[in-house]
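These notes concern the structure reproduced below.
A single protein chain has been omitted from the complex, and every remaining protein chain is retained in its original position.
Up next is chain A:
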Amino acid sequence: MPPDSDGPLLRMRGVGKAFFGVRVLDDVDLDLHSGQVHALVGENGAGKSTLMKIASGVYQPDAGTLELAGQPVTLPDPRAAQAAGIGIIHQEFNLLPERTVAENVFLGREPMRRGLVDRRAMHARTAELLAGIGEDAITPQARVGRLSVAQQQVVEIVKALALDARVLIMDEPTASLAEHEVELLYQLVRRLQQRGIGILYVSHRLTEVFDLSGRITVLKDGRRVTTLDTAEATADTLVRHMVGRELSHYYPERAAPGSAGAARLTLSAAGNGRLHPVDLELRAGEVLGVGGLQGSGRSALARAVFGIDGFRTGRVLLDGEPVRVRSPRQAVRAGIAYVTEDRKGEGLALSQSVLDNALLAQRAVRPRWFGRAARTTTVRELLDAVEVHAAGTEQEIRYLSGGNQQKVVLARWLAMTPRVLLFDEPTRGIDVGAKAAIHDLIRRLAADGAAVLMISSELPELIGMSDRIVVMRDGAIAGELPAGASEEAVMGLATGAATSTEVPA
């Protein structure tokens, strides 16, 4: 079907979506034209992925309409979206590494001849598609597992094209690519564009957005802030649209300037496969905020300090003493605590009781037979002190709210009296009341002499809580900001719109 030359290829009007009463997308309009690269930008949680999932049939919108080439469509499932000509390239590829390129492209709809798969036709058609996008390095017979990440991405794109995709949604397509591969992706995107395909390009990285897109839609807190031509936009205006918002929550008072104590954790040129050498000093009594986009190396930093994917190079000092942390156990024994981002997957034993979860670190690291009653009493007191609301300490922790679960994790670490605490998204998925309580606890811990490193994607939290902020980008520290820095300054460093020299540190 030739695209309607007047109207947009994909038109979304008033699209909204709520989960469990929380509105994550509200009244969003978007027009994607044939041959256009339309960038979708916004902070984590702005609603980009929800919008993408609606356009690709994964979610059903609660409100609003979708039109494809002027015809209203509903997309009850991803297959319907594929049939309608909407393809999506996820960050994580859906490829079978043990199969060939052609087998992947035609998976589940192999051309048949006399009851058998017609390999010749399958290979010929795949070769045609590959040639059509100017890709000559990949053969249809190649095993996908042997291809580079960039080539696998090409296979994903060919898979979508084989289904006659007219609209292609690309989710952070450069996230998994090496630098030299990005240019190849650019060329590919431009060739797809020439073929009249409309591309919805979702990315945090403003450089790419400016390099590739013709139009930009900015989302914030589930709403469309603005849509503008790329030619009219600047990095500054985009960042301002992405973040500008009121502080709606009060944070505990920061440490007095200059009150931070001695260095508790010092990293000098510490790096590993995911981190360029990092220099960082974390002092007693301070909350050091770590900002940056997802995948910028924030969590990799915390994980390296905690010995999960440890540092390979450089030095780590704990209270001035050189330490080598090769496992989480060694970290715990050294007085480091890590509150993980994925509470259910990495923090809790969900079928065990509140008390058992709170006691786990002590039982693991300091097992004992005598004095257990006293230890249990202490932990019960801690659970009280952090105000865990539960039907009792014997209740299975799975039935607690996210905020209460997080408080139990906190009590677990408090019982170890850690010197250094690493928090990764400490209030993700937690209601407002519990959030404030956790913020207070973090601040009290610092005031009691612990050194706190807090990773957060939520800019108000990052800025409201931190005595200093370091911002990471591409596995390195992009710059440091003082307490109370603006959201624009953080986003500027995080997206690469500003370099550290442009921002007063």
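The rule is short, and it goes like this: a residue touches a chain if its C-beta (ideal position, glycine included) is under 8 Å from a C-beta of that chain, and two chains touch if they have at least 3 such contacts; residues count from 1.
As a working rule, contacts and distances are computed from a predicted model.
J.: Which protein name, taken from UniProt, belongs to the chain you can't see among "Sulfur carrier protein ThiS", "Thiamine transporter permease", "Glycine--tRNA ligase alpha subunit" or "Monosaccharide-transporting ATPase"?
T.: Of the names offered in "Sulfur carrier protein ThiS", "Thiamine transporter permease", "Glycine--tRNA ligase alpha subunit" or "Monosaccharide-transporting ATPase", the absent chain's UniProt record gives "Monosaccharide-transporting ATPase".
J.: Check each of A:Phe311, A:Tyr338 or A:Phe423 against the chain that is not shown and name the one that touches it.
T.: Touches the omitted chain: A:Tyr338.
J.: Can you tell me which of A:Leu350, A:Ala447 or A:Ala483 touches the chain that was removed from the display?
T.: That would be A:Leu350, which touches the missing chain.
J.: Among the options A:Lys159, A:Arg412, A:Arg443 or A:Arg468, which residue touches the chain absent from this view?
T.: Selected residue, touching the omitted chain: A:Arg412.
J.: For the chain not shown, which residue from A:Ile308, A:Val323, A:Ala447 or A:Ala476 touches it across the whole complex?
T.: Here the residue in touch with the unshown chain is A:Ile308.
J.: Would you write out the residues of chain A that touch the absent chain, in ascending order?
T.: Contacting residues on chain A, toward the hidden partner: 306, 308, 328-329, 331-333, 338, 340, 345-353, 356-357, 359-361, 363-365, 367-369, 372, 380, 383-384, 387-396, 399-401, 404, 412.
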